[in-house]
Every structure is written in C-alpha cells, then in structure tokens.
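Working notes for the structure below.
Only a single protein chain was left out; the remaining protein chains are all shown in position.
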C-alpha cells in the first residue's frame, strides 16, 4: 500500500468511515452531519454510504443530543457525537462534566461510557467573539474524560480510531485552521499511542510546547529561529488529558527552557498548567522562567488585524524565544 | 455604632438587604430565593420584606433565568442572580460566557451589564460528585467578567455591595463551609477594595496563597507551623479575576517560596495559574519550586473519609510546607 | 397507532387484580415507607449524611410503575430514588450500605443517597442534576432501538424538572426518533419550595408532553393500582413500537424536600389533607374493608419489613469503608472495550 496524501478533513472522514465499517455500534450524530455534510464538511457523503440511521442529523439541542450520545454509549453503542464548535459545547457541558465524566466513578465503576465527542475549535476564520474561542483547557481539567487535539493529518487519520477504541469518554478537538492542511499519511503502526506527546522537532536551546492549531506556527517559528542558530525542540502534546509529562520534563531537562504556545486566553490557560508543572517538577533544571505565548484576554474580534493581534503568531513566538534567551544572559 | 458579630450567611443577607434598600433597581432572582428562603438560607425573610416582585422565585431553568438576569441588567436593573451551586452553573455557562462576558466588547463598548451572579461552591458537606465541585478557575479564565471569592464574614458583608456597584458582570462564590462561620464585622472603610488580595497573616519563610473555603485551613496550618517555628505568610486572593499579582509577587519576593492551596482539581486549577505567574515573574526570587495543594482528580465521593482524602486538609498543607522547606535544604 | 388509555379510568374498586398481587404492592410500598422512616432516624444519628430526600407519600408511583417492567428494561431515577431503587428490586442491604457510605453499597458507597446505581438491575441512578438524566434515558432508548432490543426505558423526574431545557430537548428527540421510552413525571406540586404555579405556565404536565406528540395523560399517583395499570398499558404500547409516552402521576411528598427543609412554603392543612389520601393508608383501608388483610397478616408484613430493614442496617454497619487507596478506581476504565 502506497502512502496517501490527504487533507486533515479527509483524514477524519476516512477514520470515521473505517470505524463505521469495522464496528456496527459506531454511529455519528450531531447537527447537520447528514444532509448538510457537516458544518466543516467532515462527514460529507457519509449519509449516502451509511444511511440516516447511522449518520444522524439532530435538532439544535446540544445538551439533549450530547446527553443522548452518552446514554447510547451506556446502552452499548459507540457513538461519535459532533458538536459544531467548542463554543456551542458550553450548552452541553453539564452533560459532559456531570454525566459522561462522572458516572463511572460515582457508580462505583459499574457504568461504561465509550464515547467520542468531536468538535471544531479555535480562531482564524474571522468568526468573531461567539465562534472563535478555545476551551480545551476546561475539558483538560476534568477527571473522567480524555482530551485529544490532533495537530497533524496523520493524527487526524489515526487518533480518531484510537479514541473510539478507548473505553472512556474522549473529547476530540479539531482546530478550524487545520481542516485544509494536507500531508502524506504514514502507516498506522507509525502513529504512536494517542496519549503520548511527540517531539516534532528535536533541539537543544529551548523546548517549545504546543498542541492543535498552534503546532504549524511553532514549527514555522522553529524554522525561522534555526536560521538564527537557535535550536528549538518542538513538542506536540496531542493529548491534553492525560498529559504526557514524561516527554515534557525530559525535554525541559535537556533544554533548560520552556515556552508554551496556546491559543487559549492566558489566565487559566493550559499553558499555565504546563508552566506550573515544569516549575514544580523541573525547577532545578530551569535556566530561565517558563513562559507562555497565549491569546490576549479579550473576546475575539472579527477584523483580521485584530484577530491576528489577539492570537499567537509566528512573530510573537520568535520574539518570545529570543527574549527568553536574552533574559537568561542578562540575569 | 458598635461592631456586630454575624455569620457569613447573615452578612450576605444584610448586604443584599442594604443594597435593595439603597437602590430600587436591585432585585434578587433565582431558584427558591423567595418562598423557600434560599437553598442555603441566605435570603430567608427577604421576600417578606421586599415582596415577590423584587425577590423572584424562578423555575428550574438556569440558562433561562441567568440569561434573563443579563437582559434585565441591559434594561437598567441591577440584578443579583442566585444559582444554587456552581455545579448547576454549567447549565448557564453559555449565557455567562457568550453573553454577559462578551456583549460589551463585541458591541464596541455600547452595552452595559451590571450584574452579580452569586453561587455556592465547594465540598465538605458530603454531597457527592454532582454537588461538590469548584469551577471558580473556569470563570477566572474569562475576560469580561470579574470573579470574587469572599472568604471571611467581613468580605461577605462588604464585597457584595462593592460587586453591585461595579458596572461589570461579577461572579460571586460562596463556599458552602463558610455559611455558618461567624465573626465581628469591621467598619466598611476597613474593608479594602474588592479586587485587592489581602495578607491575612504576615510571615517570612513561605507564601501560602489561597481563597474562599480554603482560607480557614491555610490559617490553621500557619498556626500549627508557627509552633514549629515556621513563619508563614497567608494571602487571601479575594478576587480571582482580576488577580492582584502585585500583592502576590511582593510576598514571594520576600519569602522566596510559594504554595497555593486550591480546592479545584489540580490539573488546570487556578493554583496552577498562580504557580505559573510566579514562575514567570518571580523566577529569580524563588528558592524552591512553587507547588500546590489541590483536590485529587476524582469526582468527589460521598463518604467523609474519601471526601476528606480528596480535598485539601490542614495536615496536607502543613506537610507540603515542611516538605518544601526540606527540599530546598537538600538541593 | 398509539394506544389512548387516557379515557380508561382504573378505579381501585373496579379493577380485577389478583389479591396476592395487591398485597405484594402493599408490601412494596410499606418497605419503602418503613425504610425511609428509618433513614430519617439514621440521619439524625448522623449515620447517613449529605442530602437525604425522602419519597414518603409517593411510594405508589415507583411501585406502580415497576410492575410494568421486565428485568431487561432500564430505569433512570432522580436524587429522590430510594423508592425507585427498592421497587426495582435492588437489595435493601446494598441500598442501606450505600447511604452509610460503605464499600458494600450499590455504588461502593461513593454515591450515597442521591446516586444509587445497580447495572445488574438495569438501574442507572440516582442523578442529582435536575432533568440531567432525561437525555441519558433518551440515548439508552436510542441504543435499544438501534440494536432492535424490545426493552423499555423508564425515566423518572419531578414536575420541577419540566421547566429545564433538557426536558424540552429530550421529549422532542424521543418523539422525532420514535423511541421506546416512558417518561414518568412525579408531580408532587413542589420543586423544593416552588409551587407548580410558579414554575410552569402550563400546569398540566401531560399537556406539555402532548405538544411534542407524545401519548400522555395524568393519573392519581396516590393509587398504586391506577399507576400500575396506566404504566402497563403504556409499556405495551411502547413494546409494540408505538413510540414514547409520558405519564404524569399526581402525588405529594409528606416530608420536606430534604432534611434541611423548614417547609415555610406550604400549610400544614394542605399536608394533612394529602396525608389522608396516602397511598399506603388508602390501599390498607381497601384491603381491610374487603376483608383481604387480617390484623395478623398486617403484623406479619410489618415484621418482615422490619426484619429486612434491621438486617440491612446490620449489614451496612458491619461493612467496611472503601480503602482510600482505591480512590482512583474507576475514574477511567482500566482496559480497552
């Protein structure tokens, strides 16, 4: 089998298709996943293949259909629930936190909820303040669920299948700016376990840690910095819960410096958690303060220049890296 | 006027009463605030005084009545919305995040939303996994709202009034274990601005930072540690957004060590944010890693011994402080 | 076609039921009543902690409904679910132990009064978010339908839950997807201290359900025979593939909302009036009037119930607490499914 080139969107679709072919219990449900083809066109064509009994268009009722997905998982199905974007997932948060994440433990380990909840996240499409946010950090806070953020086409292709095989509720975040990315797909055996972080580029001067839609920016920043003889190690978390702290700490112990790039608002961001973890666990290895490049703390505005000013950009990352290296020399 | 001794609960009631007497635009709305007297009895008797037009019992519809509170604020009222507990606030989170926090900015600064949303939070009453959590960190993440956590009777007495005078949406968290605490009330002028952190006890060896229901535990730990000649500075954040980083940083620059106590789950906790802030801004002052005492990452169980095992306790805090002081000596 | 049973009045005096079965119903209600009276006592002794919501006065609803179910049918209860659990056939030992927070409890003691689970009995809690279980029940019914299982899902909730958006979303989904589910509204007139008139602009809950196209009507929830009869007919209709139904059971809780309730929102008269219509009292009177229950028999039943309760307390008292080292057990599943 030759390696295929796919878009991130196509990779997701193939992953869904594959899972549905392999396991009758897998169904896809959400708003406009069927007749419309998915609001980001991920499920286009699937309802023709699998019929409206397995590709289920739901009414606008996020709490209702996410809860129904949880109930269907309890009843022996393997549902994939699509919420159009993380912004609307707030309407279903009670179901996710108080039911999906909680019932197994609270019932004394009796009830299994094998479920994948997929959703788009992030800014970049000028969709303004109610459609552009990133709440992955909130989900990463909740015990009882796993949280994935595939940042590459290969991960889109394979992590969804892994998520579906996992017996726990898994939240699956697809950054809106990734859907059109394309890349050649490796063999399945070359895709590591969904909960491990990956060193996307090795380096020695600084660890640049990120996930999801910020990975391409981090890699580009690393490329530009290489030209200035700064050797950046880029780590892609992939899983936001559990966090692969082993990979994170090993990298920081090698480079002695950490910058986290995270599209969430700074205060209370996942980036803060990573800085705290490193400060707590690698304190004696650090040669400089762990810092973060996050979004400005404003509701994300519509115009391009403001949206860009709010969210992390390559130039900001480069600047942060250079600033941190300089700070160390000064002190 | 002689200083009064009040419970935390009474202090809140008097604050509401005072605000309602002073300003006709103030109304209280929420589930069972009227006929029942409030699920934690804060508003007991108020409906007799002010009538059901100003103490408004709402149906069980958190999204609906919180949204209605936001709309009423837009329409010129000064509503106090009571949500029974933070656990149920998830049902209203969309209204809070996408409307209350967002509309002013998104509308180009046209719309004012002067609103206070009060709710109980935290564990300790054996109410199990759907009634015991702390999501203050989530609210502290959101630009456009302010977030307060009064930890003392005096703050309960005066911060609510300040919150009502603030022209922004303010979230107001009342830890369930505080309602029965009682104390003498200072004069209003002795209650500092709602957004400043307070040094509740000065010390030189370590900064112990906390808020809300964990303050009494931190103070008790400090007392016990004093007997072992450890001098602990205890800081009460009071405001979780904005964070008074000045007070925080000054303390750490003096003590060179930080422990944060926070009843939220560790990963993605507000404690993590504080550790990250300190690591970022006071790195060169730190003599030891900033660490945190948080809740275990499990849905909070019903039995007392497990609930206690999950949440921060005095003994754990003392142990963490002693451990941190030792760690430094070893290194 | 949906079976319309709203017209058939099932009068306790007219229905033809096996006397043995009626006595069984009586005993089931009594088990719940005496169990909860004991729980109230144990609460004041601080053996039971947290929130304790008693079902006293409403026993006919749980007992009546459960008669219509088969072992493979599933039940979702509320936080006022001791009655649901016992009527469903959970062992009283496990339920009591759960309230004591012991590891032999139905949820290893982790859930307490509000989170009694027993998957073997297809009993899915114990949910303390008002209306939070409705979407789950809809989903389980969806799973059953997709797997061509003929099982019924029953979901209990109070009339207060009807105001929540989840009620609306769930009923709409259930009807749109034509699901095998019976919604049971326990209309006891109050949501904590909030009277129905304050929480619903349309106070006939069954009419609200009809506005989604569900077959729905109201019954006297103090009459166990009427509840059973209505539930049986709806369950038959559901098993026939006729889609979701809602049964509104008009009932009353004789005690406060929870142990903390001072009940300022209602008059003693009103409570007394309802007590005089109590489901156990009513059935006992009928049995006695018809010479179906001798004084001796009654004593025997009471004794059996008391013995079961005492045994449950002994069991709970004697059971160990969960080890703190097992705290993380079941946060996540251990292996792949």
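To keep things simple, chains are lettered A, B and C as they appear, and every chain counts its residues starting from 1.
Just so it is clear, contacts are C-beta pairs under 8 Å (C-beta built on N, C-alpha and C of every residue); 3 or more make two chains touch, one makes a residue touch a chain.
Computed from a prediction, not measured in an experiment: that's the story for all the values here.
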(message) Could you tell me which displayed chains border the chain that was left out of the figure?
(response) A, B, C
(message) For the chain not shown, which residue from B:45, B:64, B:124 or B:216 touches it across the whole complex?
(response) B:64
(message) With the missing chain put back, one of C:167, C:183, C:234 or C:315 would touch it. Which one?
(response) C:167
(request) Pick out which of A:14, A:183 or A:309 touches the chain that's been left out of the picture. (result) A:309
(request) Can you list, in ascending order, the chain C residues touching the missing chain? (result) 163-169, 171-172, 175-176, 198-202, 207-208, 210-213
(request) Against the chain that's been left off, what residues of chain B make contact? List them. (result) 27, 53, 58-59, 61, 63-77, 79, 94-95, 98-99, 103-112, 114, 143-144, 146, 165-168
(request) Could you list which residues of chain A touch the chain missing from the display? (result) 31-32, 34-37, 39, 57, 59-64, 87-88, 91, 125-131, 296-299, 301-306, 309-310
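To be clear about the criterion, only the chains that are shown with their structure count from here on.
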(message) Let me check something: if the centre of a chain is the mean of its CA atoms, which chain is farthest from chain A?
(response) C
(message) I'd like to verify one number: the distance from the centre of chain A to the centre of chain C, where each centre is the average of its C-alpha atoms, in whole angstrom.
(response) 41
(message) Suppose each chain is reduced to the average of its Cα coordinates; what separation in Å results between chain A and chain B?
(response) 30
(request) Please set out, as single numbers or ranges, the residues of chain C touching at least two other chains. (result) 109-111, 115, 127, 129, 132, 165, 331
(request) Quick one: which residues in chain A touch 2 or more of the other chains? (result) 63, 94, 98, 105-106, 143-144
